[in-house]
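The block underneath contains the structure these notes are about, expressed in structure tokens.
With one protein chain removed, the remaining protein chains of the complex are shown where they sit.
On to chain A.
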Amino acid sequence: MAVVTELRKSASGKGKDPARKSAAHRGDAKAALFFLGPWFLGLIVITLGPMIASGYLSFTDYSLLEAPHWIGLDNYTRMFDDPRLLNSLKVTFTYVIVSVPLQLAAALALAMLLDRGLRGLAFYRSVFYLPSLLGGSVAVALLWRQVFGAEGLVNQFLALFGIQGQGWVSHPDYALGTLIILNVWTFGAPMVIFLAGLRQIPQMYYEAAEIDGAGRWRKFRNITVPLLTPIIFFNLILQLINAFQTFTQAAVISGGTGGPADSTMVYTLYLYQKGFASLDMGYASAMAWLLLAIVAGMTAVNFLASKYWVFYND
């Protein structure tokens, strides 16, 4: 939550006054040059420089083999006529809009169950958190491919009830669903954040509510949720940004193709294919900037909307 708090602070100018010189800080500038040197070099060479370069490349036709050739807005206009790109946007938005709320709901539900004083809390927390650490790995993506395969674990289980399953990962209607389940499966990380947030709510609020005769639901609705909104907001931003950039699972589960029938062709996978398989690097750069615009726009909208539902106690 801290990143969000800090950004809010610096946006509203609440941060500390910068160059208030005092005797104790003489010579700081020189030292800062030393301590920030590596970071600054990285910022210029690895981050900002390439960012500007990719902005430039997005207006060119570039295949790595010959010099970039200026084509103006062509890459951007081309995107709107590219059915595969429009499809990849649809796939990605579906993935984000379905999986993030489910993941956060699971995280909040489990955090509520694991709250204060439950015996074995640390154990449960570990069990539910483990998938978050492993979920990003190629190994788990390969496992998923098997679990939801034609002969996979899910179908073996369904067969116990006499249900004839199908190859979920190889069916265009269901393949994206397996990716969504994989993302929901990693609810442990937001759950741990929720747990920490729940600890911050003073117990006396609940006690006061009880005296007034509030039931479980009323307490959840009128105490827990309002006081937890900053954490919900933080988790939402974080998971939205993550989900938009999902790559590994889609790439591995579909064998790099985004199939079947482009049903798992998430945006970043298409970007990778354009940039690094077809070497259409100008187009890939334009796609990257569209991604940045979407992620930034989504974050900005969330920040604006947060005024109406997030309750800051500061």
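By our rule, a contact is a pair of C-beta atoms (placed from the backbone, for glycine too) under 8 Å apart; a residue touches a chain by one contact, two chains touch by 3 or more; residues count from 1.
As a convention for this text, contacts and distances are computed from a predicted model.
Asks: Looking only at the UniProt record of the hidden chain, which name from "histidine kinase", "Insulinase family protein", "LrgB family protein" or "Carbohydrate ABC transporter membrane protein 2 (CUT1 family)" is the right one?
Replies: "Carbohydrate ABC transporter membrane protein 2 (CUT1 family)"
Asks: If the hidden chain were put back, which of A:73, A:113, A:261 or A:301 would touch it?
Replies: Answering carefully, the residue with contact to the hidden chain is A:113.
Asks: Given the full complex, what residues of chain A touch the hidden partner chain?
Replies: Within chain A, the residues that touch the unshown chain are 1-3, 5-7, 10, 15-16, 18-22, 24-25, 28-29, 31-32, 34-39, 41-43, 45-47, 49-51, 53-54, 57, 64, 113-114, 116-122, 124-134, 136-140, 142-144, 146-147, 151, 153, 156-157, 185-186, 189, 192-193, 195-197, 199-200, 202-204, 206-207, 210, 216, 219, 230-231, 234-235, 238, 241-242, 244-245, 247-248, 251-252, 255-256, 268, 271-272, 275-276, 281, 284-285, 287-289, 291-292, 295, 299.
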